[in-house]
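Inspection log for the structure reproduced underneath, given as structure tokens.
A single protein chain has been removed from this complex, and every other one stays in its place.
Chain nomenclature is as follows: A and B, assigned in order of appearance, with residue numbering initiated at 1 for each chain independently.
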Amino acid sequence: MAQISLNEISKTFKVEERLEGKLGIIRGALVRKTKEIKALDSISFEINEGELVGYIGPNGAGKSTTVKVMSGILTPESGRCEIMGRTPWKDRLNHVSQIGVVFGQRSQLWWDVPVNDSFDLLKDIYDIPANRHKERLNQLVDTMNIGTLLKTPVRQLSLGQRMCCEVVAALLHNPKILFLDEPTIGLDAVSKLALREFLKNENKQNGVTMILTTHDMDDIEALCDRVMVIGHGKLLFNGKLDGLKRQFSPLRCIHAITENPIGETSIFGAVKIDVIDREWTVWFDPVKTPAHKIVAEMAEKLPLVDITIVERDIDEMIAAMYREMDL
Amino acid sequence: MFKDLKLYCKYIKMHILSGLEYKGWWMMCIQTIFIVITDPIAAVLMFSRFGGVGVWTMERILLIYSLAVTSFGLAESFCRGFDYFPWKMIQSGDFDRLLLRPRSLFIQVAGSYFHIHRLPRVLTGICVIIWAVYRLHIPFSILNLTILLLALIGGFLTYTGVFVMTSGIAFFTVKGLDWIYIFTNASYNVTRCPIDYLPKILWGVFTFFMPMFVISYYPAAAICGWGEPLITGFLALPAGIAFLGFSLIIWRIGVRHYKSTGS
Partner (left out) sequence: MRRTLKAGLSLFRIRAIEGLQYRLAALSGATVSTFWALIEAVILVVFFKYGNNTAGSINGLNLSQGVSYIWLGELMVMLQIPGIDGDLMVKITSGDIGIELCRPLDLYWHWFSRSAAGKVNAFIIRGGMVIACGSALTLFGADHIGFGLPHSPVNFGLFLISVFSAFLFSTAYSMFVTAIRVGVAWGDGPMYLITVAGTVLSGGYLPLQLWPDSMQTFLRIQPFASYLDTPARLYIGSVTLKNGLLMLLLQVAWIAAFVFFGRMIMKHKLKAVVVQGG
């Protein structure tokens, strides 16, 4: 029985259109034109307990809307959704006590008070028994290493520090599911790595299901085994990240430098070869021919000075995917 | 229920502490006192020039006026979160966060704002009430004090209701909300007009729709013996409850609308 299941969820928004031109503005003062946008179009998927799923798509695709539906703050117009046996928007109080949400651009901490006071308030809001709260808080604070920040008012923290505290705040009440909406946006490299480490551990050790919306592909690569792609409100891909890579970036590439310029030679398994002077770029399909075979072939046939197997540029892949899917 | 109240008290404590950290808080108190004085200044000056209107002396009008103002001040102090709600929470999207907490939305919004500088209004109001009762030679009997207390509680509920209604409507439109001012700051100014001479329609609106007179004039009439049936003096509390109940319905409709259209 899946922990989270969505079935044909649809949501349409009405958006007002501003009329152009001078006359338009005066007309707009009297009459309004509305446009319907289908934010979610029959979205269905299932997520099992303990999974770490990435949810990607271009801006405006419907990621935030899906998260809002799943957290129960938005009511869809059709479709069914069941999370831990409940319908999120119908059973708000019980549902939200079991989930945690982190919004990358909005903080849930109280601005003018020390971090610790915020945590204390959350303890009361979620009705956490004092000793359990203390234990959990200490554990989280140690892991995230924010002990020195506890007495600082939130408004004085840097973005990275604030995000760490946000995540701790979201996990204080031991939720079974954690939604993260662009958590690494604006963070520096060190903070990003720390956050990813933390999320991974939390997922492995406590079995917290996590759904991560992000534009940063490195997040996805580091954390998620499963990825869902949404575009124009439709679910376009739902499966392993490897599968996504294979579908949209089937070719991999090897750069090599030879001792002296050699004319083009055929390499078995190569799909395309570019040679400029002593620099070689060889494309191949890793499904058909594993990388090591290409390398061996090239080493045999060419006087190699240097050789590099290039990792797929996932951002380029995603861009290509969006183009191909017409997003 | 009690857990919610405990949470509310915690919110208030937090706001007070962080409010006191802000250096200008005493200045804001002075500001409030200034406003409290300038509001009825027109009435006071009018009375000093014209003497009075029939039996309506300055003390009478000020008694009614201060009952209304004190109730307003109480609601303003303890539930102003609702008044700031449209502009602070909805526009910034922070309401989503409230929906994500397993707590009553009402308590969360009510506790979302508190600043100590609202209290001077309440304190000055109470002082004026006491002064007016004394000047009108009305005894501070148990009965009278009960009526006054009920009036203030009922008034607090009424004005809280106005704030709650404002927030409920704010879910539908924020820009066109200024008219609610009629029921907040403008409402207690209606008491400046001697009620016998007030156009009937205003009396009707402020008795049967937003029971401002029920929480100010009628209790005053009851303790001073101005010819109204005694029972009307006790209607403040039920009227307040009824009006708040009505506002909560509007609030709930607003929340439901928000949940289906998002932010």
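Quick note on the criterion: a residue touches a chain if its C-beta (ideal position, glycine included) is under 8 Å from a C-beta of that chain, and two chains touch if they have at least 3 such contacts.
Predicted model only: the values in this text are computed from it and were never measured.
Could you tell me which of B:162, B:190, B:212 or B:239 touches the chain that is not displayed?
Of all options in B:162, B:190, B:212 or B:239, contact with the hidden chain holds for B:190.
Counting contacts across the full complex, list the positions on chain B that touch the omitted chain.
Contacting residues on chain B, toward the hidden partner: 22-24, 27-28, 30-31, 34-35, 38, 41-43, 45-46, 48-54, 173, 175-179, 181-182, 186, 189-190, 192-194, 197-199, 202.
We take it that only the chains that are shown with their structure count from here on.
Under the touch definition given earlier, write down the residues of chain A that touch chain B in their complex.
For this pair, the touching residues of chain A are 13-14, 65, 68, 71-75, 77, 89, 92-94, 96-97, 99, 101, 103, 106, 108, 110, 112-113, 117, 121, 124-127.
Tell me, which parts of chain B touch chain A in their complex?
Residues 3, 6-7, 10-11, 14, 17-18, 21, 92-94, 96-97, 99-103, 259-262.
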